[in-house]
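The other protein chains are all here in position, but one chain of the complex has been omitted.
Labels A, B and C are assigned to the chains in the order they are written; within every chain, residues are numbered from 1.
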Amino acid sequence: MSEKEIKAKTETPMLDELKTGPWPSFVADLERYSEKKPAVGQLLGQLEQSYEDRWNYWQGTVLNVDGYGGGVIARYSELGEQYPDIAQFHTIRVIPPPGWVYSTEKLRELCDIWEKHSAGIMQLHGMTGDILLLGTDNKTTFEAAEELMEKGWDLGGSGPALRTLACCVGEARCEAACFDTMALTKHLTDNYISELHRPELPYKYKFKLSGCANDCAASMQRSDMPVIGTWRGAMQINQDEVGKFIDDKGIEFVIDNVLTRCPTNCISLKGKTIDVDNDNCVRCMHCINVMHRALKPGKDRGATILIGGKRTLKIGDTMSSVLVPFMPLKTEEDFTKLTDLIDSIWEFWGDNGLEHERIGEFIARVGLGTFLEGIGLEPDPQMINQPRTSPYIKFEELTGSKIDGEPEHNPAVSNEEGEMAEKAI
Amino acid sequence: MSEKEIKAKTETPMLDELKTGPWPSFVADLERYSEKKPAVGQLLGQLEQSYEDRWNYWQGTVLNVDGYGGGVIARYSELGEQYPDIAQFHTIRVIPPPGWVYSTEKLRELCDIWEKHSAGIMQLHGMTGDILLLGTDNKTTFEAAEELMEKGWDLGGSGPALRTLACCVGEARCEAACFDTMALTKHLTDNYISELHRPELPYKYKFKLSGCANDCAASMQRSDMPVIGTWRGAMQINQDEVGKFIDDKGIEFVIDNVLTRCPTNCISLKGKTIDVDNDNCVRCMHCINVMHRALKPGKDRGATILIGGKRTLKIGDTMSSVLVPFMPLKTEEDFTKLTDLIDSIWEFWGDNGLEHERIGEFIARVGLGTFLEGIGLEPDPQMINQPRTSPYIKFEELTGSKIDGEPEHNPAVSNEEGEMAEKAI
Amino acid sequence: MSVKTKKKMAPRDNGAPDHRPNLHPLMLKNYGKWDYHEKLRPGLLLYVAESGDKLWTVRAGSPRTMSIDTVRKICDLADKYAQGHLRFTSRANVEFSLANEDDIEPLMEEIRSVLGFPIGGTGHSLSNVLHTQGWMHCNLPGTDAAGSVKSIMDQFINEFVTDDKLPARVKISASCCQINCGGQADIAINVQHHHPPVIKPQGVGICELPKVVAICPVAAIRPRQGDDGKTTMEVVDEKCMYCGACHGQCPTMEIRDANTDTLSIWIGGKNSSTRKGPSFMKLAMWGLPNNPPRWPEVGEALQTILDCYKSSAKQYERMGEWIDRIGWKRFFEMTGFPFTKYHIDDSVSARSTFNTSTHVRI
Partner (left out) sequence: MSVKTKKKMAPRDNGAPDHRPNLHPLMLKNYGKWDYHEKLRPGLLLYVAESGDKLWTVRAGSPRTMSIDTVRKICDLADKYAQGHLRFTSRANVEFSLANEDDIEPLMEEIRSVLGFPIGGTGHSLSNVLHTQGWMHCNLPGTDAAGSVKSIMDQFINEFVTDDKLPARVKISASCCQINCGGQADIAINVQHHHPPVIKPQGVGICELPKVVAICPVAAIRPRQGDDGKTTMEVVDEKCMYCGACHGQCPTMEIRDANTDTLSIWIGGKNSSTRKGPSFMKLAMWGLPNNPPRWPEVGEALQTILDCYKSSAKQYERMGEWIDRIGWKRFFEMTGFPFTKYHIDDSVSARSTFNTSTHVRI
């Protein structure tokens, strides 16, 4: 690789192209803001350099706030000479209120703290769900953190630790919600705040909570333990509204957009009413989404607990899969049942997981059967789509076939030496 | 294992239980026949012993008819002392007429030959499709084989060779047939008769031919190369018959048993007629099966060529998968295109396959992409259900990204030694 | 490739007999020109050609293994009623095709009385059970197949002789070892081993060692120097998954055990691409005793499965499709079969069998 000399940029022609167009431009915003904070201008300078070279100039490092093992993503610039104000340029991850709801009071408080101590850039929000505050150095990181915590905020997760939780808006504004996503997010965060701050797990562990199968928190592939709302028993059907819907949209529409879309074909049309085979309804939400005035989740609500979702590294993408088909999540006791489950999972994984091995990888390695034994959960056919197809089963049980009064041992095999060569035919 | 003395049976109390009941009893039949052929009685004796001990008393061996490397499944009994007439008790596999059709003349001819030379047991047919003739010894095997061949019959396949082909009744009696299964079975058998008789492939290779997706030859999981009839273009629809069917069965029946069962949801109801989205019809046959007076396969017919089906040994069950989505199979040239394909597959597999490695295992090992390159076939999206999900692609191509006027090399990476320890965050 | 031929030898490489002279005259005449068929009643179909020709087909159950005498009796009936032709189906049933409607009744009568074969196996029936050699001829079997088929078909004769008592066609196979020459089916009965192979001392040496070592899918077999200095083999128990591949390669690797082998039932296999496409069969129950001559425990389990299937499946829903729809949870509930950790796939692609959705039935 050839060396080349890099000079600090005063112009950013490539980035400038990102100032035009109808979508709000982060470049325009930051450029304006750079009048207040020179670091932001230097950030744009280094970014321009990256655009030019198609190359990155950040190096990672480690910086911890006292008492914490994570929460700060520390960076130093390889172009620190050219851009001294961003020589150190760290991000603090801050836990948002569940569901990313803010009073302007709290959000302004955050702005004030951040403006005081840093370059003053916010990302709302990070992909895991954190408030990302960009632009402190090795010193201001601590000052900002102390002030944040003083005001009741807390640092988010990073490293081999529980990560900041995320949830959909849920019961706060959505009629589809089957459990209180915000309350559980808060409960789990607080209950496991130590595991979130002090990396002691084999690797990262993410929760994402969605109030129903629509999964607006996109938990299935982005969290190690999705908690997704569902219900037991019959769906709520308002047949009058069904009738109105059919009148309004026409029968073909209902066939093409509701009946034939049900994954288990469990809706049938009876004149101007519909009949749902509740035993086979898999609570997918589709019919409810389409006919939401007529259909609603059932009344006995709770959540499905899933496990093992993550992105590709090492064994390829893993999708979460069902661990507990239904768990009520209303009372303290319900919450305790869930945390008991989590405790036993973390214990078994903690004892047996490899470094940098996420729970999905761990289960893939040891096998779901072994995992269930390890955490003391009974196998349930709902955990799988189908039983094994391979007949090669490693039974621990020896017997089963013995029939009363039958010979105790195999009959003697012939004593003759095999005289002819055996060939697979 | 303890030795125990085994005596020749004169009674068969366990087998006798299989003489009762409404289903025809092979025991009763063979017992009757044992009056003519004492070997058959001894066979029942040894079988009784097996029933008693839940143990088998046959050993395999090898016996070949001159000029052939297979076709005889040779067995000697471990209880040859007790049952001398079945000390050697071989099976000859004989190629049946395609589709297992017989004139009584030919079938009687077979009976005559077999009665003359053997214990006179026939299995119609073996699971691969052969006529199985049981009960020759090391000498009569040859006599029977010679006489069979004299009369135009031929031995079936065994060992690492092409196996006897099987096909559904097809055009001979079924309106669903999309190609002439019998003619192609005959053609492939005759064309590859040498490969069938002289084991020279890495391992066994089975063809099964079905005239349509109903797969009455059960080829998908039981043959290395299923050939399954299909059509191009529009399905034939007789809307009058559709109307009659709807009148007869009712609209709900049509929704529940036809529309919602279509794997691609491509049938829609327009009053008393139906509309098939032929682009998305995957020729599954279901609607045609249910409404066979109203619907028929399209007129431009041929077959899908699939590859790789087999049972579990080593890598687990493999299901055949699409190799050529559509191939007309009417003319000599069509047949030649197919045999060209087979030739190139056998060549590549022959050169690179391991011993006892079937084509499905071979493809699993080398990868479908490599296999296609090896046999000179273009990748076709119909071969797969979905493209890869893993981003880890081993490109042979280096470039693609280079943009005109951009730097030739990567920018220099920082010269500073990393001063701080890097940790995965 | 040229073939060595000796004097007086019969012709070699004859190939497949021509089907045409073996075809019923009406099948030959209307070859490729059939218009439609009708299910008239169990075991009886009418095929109508574009020419207007009509052909009636009578299907009868056969035990597959037959004496020459029995085969000749079949020929007699074909000569008398079916213009001297007959065929066997891919499930080893016998089919007589008739040019004359009047022959149907007498033929059926004689099939029952002379052959003792039941008539049926068409439509939504439980057709003949595909099976394998068993103790009658193979060198590998852990159980018999013909016998268990006889028992099954005796038990389910009503499902064979009717064509509308089942939601869809039911295909069963019974195999005599785990290799499963009987193939995938809606229901398959298969042998299950419970421990690694035991190496028979007297046999060592008769097989090609490298081949035996090579066949093991999990590399559990390794050569070992025996006490007598001879090279023998040993099996690493922790690795071995009791597959028996080595036993097929070398009879010395005795995988069978009359005391501990059990039978398993696998369900939901399907070859047809009809509707959702083919599927493998899945483990429904393991640990059934290998109990000749009538394997009553297998019969009981089959009865349970078929009863549940009948009561809950929709028309045209094959066994596997039915369970896909109602879910395996309901299947295990309905049948009362235990769901165990052994039902959970533990192969490299196990994850693809997990329920990676929130689809649950509660």
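The rule is simple: contacts are C-beta pairs under 8 Å (C-beta built on N, C-alpha and C of every residue); 3 or more make two chains touch, one makes a residue touch a chain.
Note that the structure is predicted; figures quoted are calculated from it, not measured.
Among B:Ile113, B:Leu162 or B:Met319, only B:Met319 touches the chain left out of the display. Among A:Ile251, A:Val290 or A:Val366, the one in contact with the hidden chain is A:Val290. Looking at A:Ile121, A:Leu323 or A:Ile384, the residue that reaches the missing chain in the full complex is A:Ile121. Counting over the whole complex, subunit C has residues 273, 277-278, 348-349, 351-352, 356-359 touching the chain that is not drawn. For subunit A, the residues touching the absent chain in the complete assembly are 14-15, 17-18, 20-27, 29-30, 32-33, 36, 40, 43, 46-47, 50-51, 53-60, 66-68, 73, 75, 89, 91, 95-108, 110-111, 114-115, 120-125, 127, 134, 145-150, 152-154, 165-166, 168-169, 171-175, 177, 180, 182-183, 185-186, 189-190, 193-194, 197-198, 213-222, 228, 256-257, 261-263, 282, 284-286, 289-290, 292-293, 311-317, 319, 354-356. Touching the omitted chain from subunit B are residues 213, 215, 220, 228, 230-233, 263-266, 279-284, 304, 306, 308, 318-322, 325-326, 364, 367-370, 372-373, 379-395, 397-403, 406-411, 413, 415, 417-418, 421-422, 424.
Here, only the chains that are shown with their structure count from here on.
Ranked by how far their CA centres sit from the centre of subunit B, the chains are topped by A. Centre-to-centre, using mean CA coordinates, subunit A is 44 Å away from subunit B. Work out the mean CA point of subunit B and of subunit C, and you get 13 Å between them.
Shared contact sites, meaning residues of subunit A that touch two or more other chains, fall at 265, 389-392, 406-411, 413, 418, 421-422, 424. Counting partner chains per residue, subunit C has residues 178, 180, 217, 243, 248-249, 251, 256, 258, 261, 280, 290, 347 touching two or more of them.
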